[in-house]
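As you look at this complex, bear in mind that one protein chain is not there, while each of the others sits in place.
This part shows chain A:
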Amino acid sequence: MTTLNELTLAEARDGLKAKDFSASELTQAHLDAMEKARGLNAYVLETPERALTMANVADTKIAHGEARPLEGIPLGIKDLFCTHGVATTAGSKILEGFQPHYESAVTHNLWRDGAVMLGKLNLDEFAMGSSNETSAYGDTISPWRRQENGKLSDAKLVPGGSSGGSAAAVAAHLCLGATATDTGGSIRQPAAFTGTVGIKPTYGRCSRWGTVAYASSLDQAGPIARTVRDCAILLGSMAGADARDTTCADLPVPDFEAAVSRGVKGLTIGIPKEYRVDGMSAEVQALWDRGAAMLKDAGATVREISLPHTPYALPAYYIVAPAEASSNLARYDGVRYGLRVPGKDIAGMYENTRAAGFGREVKRRIMIGTYVLSAGYYDAYYVRAQKIRTLIKRDFEAAYASGIDAILTPATPSAAFGLGEKGSGDPVEMYLQDVFTITVNMAGLPGLSVPAGLDAQGLPLGLQLIGRPFDEETLFAAAQVIETAAGRTKLPAAWWA
């Protein structure tokens, strides 16, 4: 029999409804699995008491026939979402001990719908990273391992980042689904590395209120889960209008779950030729071709398209995102919350606090941002990058105007890499991880990563689907076709338990 924590979210929901098991049993199964998996360091904080209390409430609701959409569903929360009375660190030492007196809009929506909080999930510091190695609370280890000569290698792999804790916890069955955020690929890249499904919805679909800010014009929350359907269910609860975020769209939330089984018959899928980058492995190329064939077999038309400004998205991002970060992170000054380190005067206190509280990658990005916004450089760097952003968005608009419904690309240039393998000398080496995902944030579009197969070493590889603004439904429909055709990836063994 499948243990309760190995069910999909949809199966668990239906099982609770049918009273096959209780919400308390379902939650306890996850708490037990979490305890055995502490070596993965996916959770930075477990909240078992709160979880069991919430599960109890869920059981009462179910008994009274008052079950809400996510009644009794245990979830992990990326530690970038502020949670009332529960420590929120953003993966940084500078926020150690911070206990918000408010609840982020996204998590509020999940609790409103009856979900259960298991704990807070590890991440790259302030969501800046692609491997979860910049967290002040230690690396998260992927539950996946390479196959070498028919047996599992001992080498530790990264789960991707920044939502590395979310992806690892979902893959290792330590929650039924998790919240995540994506500024340049932080949902889709870890989902691809761990054989899970992740969607970054259209900018404005989820409220950013109460989520620790990195780059405000790019940040968007979304779910990571084990199936396309589970992602659709979660996004349906996370999304929605919110007056407190001035960029949150005043749009009704569609029935995402209904869109999952819609199919792709009659849709036109674009294959952007600029994503065929130099040095792309034959495996990734073959996966991409297979994905296109799966959609074609299901009745879609597949057509090559051109998005000519694609190569400039990554460098433009590394101006725009650090610029916004340098401004957003100015608030960590040792006065209102978090760490304070004394200095000889108030400026010395600020400088010492920020030197001690921020890690290397965060300091680097703040300094780049400060530089590109400083007098004399603003036009040459920041304004030029924002103009290039306009060009990137126009490329997509032209493709969609020519009749393209969704775009298919690889999610990452390769499968997961080992701990400490990338970016130690040159930060740009790590930044290249996001080459396929970053255009989507720059243009504010929805993007979804779905597992489509394994590489020669037995590691998952993902494909990305990019949609029109506020058309996540087409992405769910197309992703389900790929999931059905490719089959769900399966972890070889629970070596950590």
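The criterion applied here is as follows: a contact is a pair of C-beta atoms (placed from the backbone, for glycine too) under 8 Å apart; a residue touches a chain by one contact, two chains touch by 3 or more; residues count from 1.
Rule of thumb we're sticking to: contacts and distances are computed from a predicted model.
Selecting from "Pyruvate ferredoxin oxidoreductase", "Stage 0 sporulation protein KD", "Aspartyl/glutamyl-tRNA(Asn/Gln) amidotransferase subunit C" or "Cu2+-exporting ATPase", the unshown chain of this assembly corresponds to "Aspartyl/glutamyl-tRNA(Asn/Gln) amidotransferase subunit C" (UniProt protein name). Screening A:63, A:293, A:383 or A:456 against the full complex identifies A:383 as the residue touching the chain left out. From the set A:374, A:402 or A:484, the residue in touch with the chain omitted from the display is A:374, counting the whole complex.
Only one of A:53, A:247 or A:268 touches the absent chain when the whole complex is considered: A:247. Of the listed residues A:83, A:194, A:211 or A:326, the one in contact with the hidden chain in the full complex is A:326. Listed here are the chain A residues that touch the chain not shown: 97-99, 101, 202-204, 217-218, 243, 246-247, 249-250, 309, 311-312, 315-316, 318-319, 326, 330, 333-340, 342-343, 345-352, 354-355, 358, 363-364, 366-368, 370-371, 374, 377, 380-381, 383-391, 393, 426-428, 431, 443-444, 469.
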